[in-house]
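One chain of protein is taken out of this complex; the other chains stay put.
Now for subunit A:
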Amino acid sequence: MDEDYDVIVLGTGLTECILSGLLSVEGKKVLHMDRNDYYGGDSASLNLTQLYRKFRPDKAPPAELGRDRDYAIDLIPKFIIASGELTKILVHTEVTRYLEFKQIAGSYVYRDGRISKVPSNEMEAVRSPLMGLFEKRRAKKFFEFLQGWKDEDPATHQGLDLDRDTMKTVFEKFGLEPGTQDFIGHAMALYLDDDYITKPARPAYDRIILYTSSMARYGKSPYIYPLYGLGELPQAFARLSAIYGGTYMLDKPIDEIVTDASGKFVGVRSGGETVKAKQVIGDPSYFGAGQAAGGSGKVRVVEEGRVIRAICFLKHPIPGTDDLDSCQIIIPQNQVNRRNDIYIAMVSSTHNVCAKDVYVAIVSTIVETDIPEKEIVPGLQLLGPIYDKFVSVTPIFTPTSDGKSDNIFITRSYDATSHFETVVQDVEDVWKRIMEKDLVLKKRDLEVQE
């Protein structure tokens, strides 16, 4: 530890590990530390022993759940959008060689008391039980419009301007019912609330196209998932960093972020040792987590909301999903009189995350009341009998400064979205703050390994 580094990274969550990997490849000398004795921070996947240690320190896992090592339980439920930004980084950095992916087998949406498959194009829309006969025709026209849109060809615009007209105008143009708008905006564009409706339609259009192109890529759903759990992702990027010279220290308590008289970053103290670097990156838990931190008395991160997540062990697939081994179910907020959607993400032994005949469903939403556990009841009710349940309510922290003045660069907590697009945005944002240039993933020719 008696060396100087370019960057110290605190916490081995996915955001921090992607940054470590990219910075090491760029030639930076990186020291990466974590207070835990496992990789992944908040985005880790835990085995049974670790899960019980975290949620029920006084209880041992029941023997009937099977072998400890067969479990990799995600703390944050997210899936990878097949054609999304994380996929691009995985391919660009070639960490795909350490990982193996499977599809998520289905994508469902809740409407009027039941769940149905999310149609992803006009053909599926016509067959979907989500809509009545006339609504199907309207939806078909809507999807044809989206898929036919070409910026340079006004004939495809049907009088609409995606950059000016709101999504409300677009929905109204095709006469879509509120319930249809719900599944398009929430289960395809993946908006968590209805704010998008009164904004220009372009981002919603982009998100729907991302959904449909991801869906078309592998067929069953727009999502893919790494075998052995999401915790494999930070590990893969940590290895990338290590291969390019990054130094890794787990199980290392971080006692102080040391700054000079002007508040600029100097180093990190662990026990009696202080290790110095030009810059520090870390997740909010290393920077006071909402409290004024250390001698500086400065509040470095603030809470901008809370997420409730209930990890549920089931002994059966989710009812109404054709016994699929994995799925996502979205309950749009309007359907249950909320402001934020409820998400269900389910995986199983097909993804090597639990014993055979166990299914792990995580129900989550943004907290709106004083009794968050009551808020997820509509989601829990879709699961059937729940064998066991581990509930957490976690604050979402965001940094108060961009770090340029003190060389302290803080990442954001993992949000309630069902995918990693916002994680990649955070990576790009931190990169830009640190490197003072955009993160450019050079296109590389994919070589086939012999």
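Just so it is clear, a residue touches a chain if its C-beta (ideal position, glycine included) is under 8 Å from a C-beta of that chain, and two chains touch if they have at least 3 such contacts; residues count from 1.
Following the convention adopted for this analysis, contacts and distances are computed from a predicted model.
The subunit not displayed here is recorded in UniProt as "GTP-binding protein RAB5", chosen from "GTP-binding protein RAB5", "Hyccin", "Large ribosomal subunit protein mL38" or "Signal recognition particle receptor subunit alpha homolog". Only one of the listed residues, A:D4, A:E26, A:E94 or A:E304, touches the absent chain: A:E94.
Only one of A:S120, A:S285 or A:S348 touches the absent chain when the whole complex is considered: A:S120.
For the chain missing from the display, the contacting residue among A:L65, A:L160 or A:L250 is A:L250, taking the whole complex into account. Contact with the omitted chain, checked across A:R53, A:R217 or A:R269, is made by A:R217.
Among A:Q235, A:T259 or A:S413, only A:Q235 touches the chain that is left out of the view. For subunit A, the residues touching the chain absent from view are 37, 39, 69, 82, 87, 90-91, 94, 96-98, 100-103, 120-123, 143, 146-147, 209, 212-213, 215-218, 224, 227-228, 232, 235-236, 238-240, 242-245, 247-252, 446, 448-450.
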